[in-house]
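Before any comments, here is the structure.
Omission of a single protein chain aside, the complex is shown with its protein chains in their original locations.
Here is subunit A:
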Amino acid sequence: MVEKAYVVMNPTGIHARPAKKIVEAAKICEGTVYLEKGGRKVSAKSLVNVLSIGAKQNDTVTVSAEGEKAEAAVDAIGAVLATAEAE
């Protein structure tokens, strides 16, 4: 299993575009991909779930994945989390 923690850099947190990108990145991995924030762990392959953790700027989010291309998926999600993208 791959597990890494990231700090959310986007000023508006994980909203529309970043959330969409996270789901796309999660789908790189064939197996399971999770986001965890404040004890809440959700599947990163669901837009609803990714939105529902309500991650804001400076929050720490732990990404974990298991299965083929787990590492690639985690890194791709990490890149989204660590980017301050304008919406």
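Operating definition for what follows: a residue touches a chain if its C-beta (ideal position, glycine included) is under 8 Å from a C-beta of that chain, and two chains touch if they have at least 3 such contacts; residues count from 1.
One rule holds in what follows: contacts and distances are computed from a predicted model.
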Omitted chain, identified by the protein name its UniProt record gives, among "Methionine import ATP-binding protein MetN", "Phosphoenolpyruvate-protein phosphotransferase", "Cytochrome c oxidase subunit 1" or "Sulphur transport domain-containing protein": "Phosphoenolpyruvate-protein phosphotransferase"
Touch criterion as defined above, residue of A:2, A:47 or A:72 at the omitted chain: A:47
Contact with the hidden chain (one of A:20, A:41 or A:69): A:20
Interface residues of subunit A (partner: the chain not displayed): 11-13, 15-17, 20, 23, 43, 45-49, 51-52, 54, 57-58, 84-87
